[in-house]
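What follows is a set of notes on a single structure, which appears directly below.
All protein chains but one are shown in place.
All chains are identified by letter, namely A, B and C, in their written order; residue positions are counted from 1 within each chain.
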Amino acid sequence: MSPDLSVNICKIKMKNPLVLASGILGVTKASLKHVAGNGAGAVTIKSVSRERREGHNPPIILTEGEVMMNAVGYSNPGLAGAKKEFSGLDEIPVPVIASIIGEDAAQFGYMARNFLTGEFSAVEIPLSCPHTPGFGILGGHGTPEATRDITKAVKRHAKMPVIVKLSANVQAIGEVAKAAEKAGADAINVTNAIGPGMVIDVRAKRPVLGFGFGGLSGPPIRPVAVRCVYDVYESVRIPVIGTGGVTTGEAAAEMLMAGASAVGVGSGVYYRGIDVFKKISDELLGFMREEGYSGIKDMVGIVHD
Amino acid sequence: MSPDLSVNICKIKMKNPLVLASGILGVTKASLKHVAGNGAGAVTIKSVSRERREGHNPPIILTEGEVMMNAVGYSNPGLAGAKKEFSGLDEIPVPVIASIIGEDAAQFGYMARNFLTGEFSAVEIPLSCPHTPGFGILGGHGTPEATRDITKAVKRHAKMPVIVKLSANVQAIGEVAKAAEKAGADAINVTNAIGPGMVIDVRAKRPVLGFGFGGLSGPPIRPVAVRCVYDVYESVRIPVIGTGGVTTGEAAAEMLMAGASAVGVGSGVYYRGIDVFKKISDELLGFMREEGYSGIKDMVGIVHD
Amino acid sequence: MTTAQRSERPRMLVIEKITAEAKDTSSFWFTGDLKAKPGQFVMLWIPGTGLKPFGVSYQDDGRFAVTVRKIGTFTEKLFGMKAGDRLGVQGPYGRGFSGKGGRIVLVGGGYGAAPLSFLADELVREGKEVFFINGAATKDHVLYRERFKGGKVHMIYSTDDGSLGHRGFCTDCLTGLLSKHKIGRVFCCGPEMMLRKAFEICLEKDIPAEFSLERHLKCGFGVCGSCCLDGTGWRVCREGPVFALDDMKKIAEFGQYKRDASGRVVKI
Partner (left out) sequence: MTTAQRSERPRMLVIEKITAEAKDTSSFWFTGDLKAKPGQFVMLWIPGTGLKPFGVSYQDDGRFAVTVRKIGTFTEKLFGMKAGDRLGVQGPYGRGFSGKGGRIVLVGGGYGAAPLSFLADELVREGKEVFFINGAATKDHVLYRERFKGGKVHMIYSTDDGSLGHRGFCTDCLTGLLSKHKIGRVFCCGPEMMLRKAFEICLEKDIPAEFSLERHLKCGFGVCGSCCLDGTGWRVCREGPVFALDDMKKIAEFGQYKRDASGRVVKI
C-alpha cells in the first residue's frame, strides 16, 4: 500500500502536509488556486491589515545565493479590498488559511471580527515579521505578554482554529509558544523570515532592499527553523507547522521528525518552481516508501524519542 | 599608486583588514603561522578557558550547502596548556589576538590576569557562543548587564585593547554594544555563529551534530552580520570588526561599507581554501582600484552617509 | 539538493549611451551579455528611487538596450541620468515571444514597439518576412523610424492624429493586412485596449497570436504575487509577460482591470 500523505491538524484536513506560506504569492484568490493546482495541501493568503498598504519601495525581494531576503512591508488592499478578493473560496480545492495583522491586540481583534468568514479553514496571526515598523518584531509582538494578549483578542472573535506564527528571532521561543498555547492558540507556525539582514551593493554604496534590511528565508534558514520546531515541540502540546527553507521531500521529513505536523513552503516556489509542492510530495512519498513509513504521523517528532 | 590595504584599529596594526576568526584553526601557534603565511592581516587564537575542555562529541562541524554549522563546545587545553602553546609569538609575522572565555565576570577576569602576556596584540572576549552550556548565549552573557560586568572585569587586568565579540542573536544589538563601549571596550566584533540550528539525518533519525544543535556560519549569514555591523556602527564610536560569511573581496567591501574597520574570516577557510586571505586581499585590491579608493578608511561606513 | 541559483539582485552597469527615439522616449544602452529572448524584460534599479520593468529593445554583440517612455517618478529620474552614470540591471525575466510562424505581423503601440523591435531583428536574421505595424499618438511619438530603414521589415505606421501613416487605431492596419496576406502569426505589445482589439481580430480570423501583458511588477521573478492574473493565477513576470491567444482566453481580467501596488483592483 502506498504511504498516506494526508494530515489533519486542528481540524484542517489536508491531502498532504504542505502549506503555502503567507506572503509568497497568495495576493489573490486566483493565485491561491494556481498554487493549489500545483499540489499544495493548504494555502495561506498574504497577510491583510485593516488599512490598505502599498508596502515598502522595491526592491522588496532579492536572492543572494541560496538566501532569499524580503522587505515587502505587508502590502495588501486592506480589509475591504481583501474581503472582496477572498470570497467564493470554494473554488479553491484545498483549505484556505487567512492571515491577519494589526499593530496591537485591539486591531488584531478587529480584523478577526470583521475579516474572517466561514470560508476560511483557519486564521494565522504572524507576530514575527522582522522588517515592518509597527508590526511583528518591530511592533513588539514577539514577547510572551504581547503574544498572550493578541492571541486572546483573536480567539475571542475567530470561530476557527487560530495559528500563531512565531519568529526564530525570539530568544526563548519555547516561552513564547507556551504563552500562545495558554491563550488558546490551536497551533504554532515557526518560523517567519529570520535575521533581519542587509545586502549592500558595493558599487551603488547602498542597501539593495528599498527598506534597507529584510528577513531571510530559503534553504539556509532551514536548520534554524528545524531547531525552533524542535524547541516548540518540547514546550507545547498543540501541533506545530514547520516553516523555513523547505524545498525537498527530505527537508520536509526533517521538519516532521523535529516535531512538525505540517510543513510551510514559501521560498521553495522560487528555488524549485511553482510545482514545488508536487515535487516535495513525490519525494516525500518516495522517502516514506523506502523507509517504510505508512503515514505522516509515524514521522512526527520521532527525533524526540 | 596601488590602493593601501593597511588598517590600524585600536592600536592593532594590520597590513590588510582580514582577521582569522577565533575557532577556525588557531588551536596551535604553528597553525596561526600557517594562516599568517596565507595572507591574514591578523590572527585570533581559538578561545581558551581556565580548565581543559574536550568539547562536544563529534560530529562538531557540518556543512549543508552554503551553511556551516558547528558545536565544537570550546575544546581547548586549558590555561596552563594554552600558555605554553602561545608563547614565542614573535614567530608569527602578524598581530595575534587572544580569545578568553569564562562562565562569569570573575572567571573572565581571572583569565585576563593569568593568561594574557605582552605577546598578544589584543584580547577578544566572546559573549556570544550559541551552543556551549555555561558560556556565551547559554551562559546569559548576551545581556547589556552581563556584557558590562564581563567587559569591566577584563579591562581591569588587560594591558591591551579589549574586543567584545557579540552575537546577532541578541535582540537589541545596539544596546549591548553600547554597554560594552561604556564599560571600556576598545572594539566590537560582530558576529559569532548565529541561530542556533539543527540538522537532522532523516535516515538516522537523529541530529547530526553530537551536541544536537549548533551555530550557523558561512556565506548565508553574511546579510545578518552586515546588518549587525550597520546597527552597531550607528550605536557606538569604537571600531567594529565585521565577521560572518565573508569569502570574497566584494563581501569584505560590503562589511567595510556597513561600518566595519576590519573583517573577520572563519568559514571562508573551508569555502575557498586556506589561502582565502590572499584571495580576498587580491580581490579587494582589484575592487578598490576599479572604484578609485585609495585606502580602506575611504570605504568604512560610507553606506551611512 | 536545490540547484545553485544565480543571485536575483541588480548588477550596476554603466550607461554606455542614451539615444533619443521619439518625444519623451529614449533608449538606454549597456555593455554586457544579457542573453535575453525577445519579449523578456529587465528590472532597472535606480538606488534610492525604485525598481521597474522594461522590455529589452536591442540586443547584439554583447550590448543591449531598453527603450523608455518618460511617464512618472521613476522614468523622470532615469531621464535625468547621462552616459557614464550607473544603473542597476536585473534579469532577464519572463517568457518571451515564441517567434514561430512564417509571414509575421508585429503590432506595437507606444513603447510596446520596444520589445517587438528586438523580435523584428531576430526574425529578419532568420530570414522571415515581417510586417511591423507601429502605432503612436503623433508622428513625434513614433519609435524606430530610422531603425528598419534597410527595408527588410515592412513598416506600417499609424498615428492617432494621422500625422504619420494611417489615422486611427493601429489595429485597423492589422485587419487590413490579415485580409490581404496569409499571415502565420501575430505578435502584439502595447496599451491593453489595443491588445484587446488585436486579440478580438485574431480570435475572429483564427490567426495564431501572442500578446505581451503589463501588470504591476514588484519582484520580477515570481515570488511576491503582485502580478497574478485573474482566471488562471498566472504570474505576468513568470508565466508571462507573453501569452498565446488560447491562454489569453482564460485570463478573466484581460482588458477589464488590473491591480495596483497594494493588490487593490483598478479599472483599465
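One rule holds in what follows: contacts are C-beta pairs under 8 Å (C-beta built on N, C-alpha and C of every residue); 3 or more make two chains touch, one makes a residue touch a chain.
Please read these numbers as outputs of a predicted model, since none were measured by experiment.
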Per the touch definition above, residue among B:3, B:26, B:109 or B:195 touching the missing chain: B:26
Residues from chain B at the interface with the omitted partner, ascending: 23-35, 37, 46, 52-55, 57-66, 68, 70, 72, 75-78, 81-82, 84-85, 199, 201, 203-204, 206, 208, 210, 219, 247-248, 250-251, 267, 269-272, 274
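In the analysis below, only the chains that are shown with their structure count from here on.
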Chain centre separation (chain B, chain C; CA means) in Å: 50
Sequence positions of chain B contacting 2 or more other chains: 65
Residue list for chain C, restricted to those that touch at least two other chains: 2
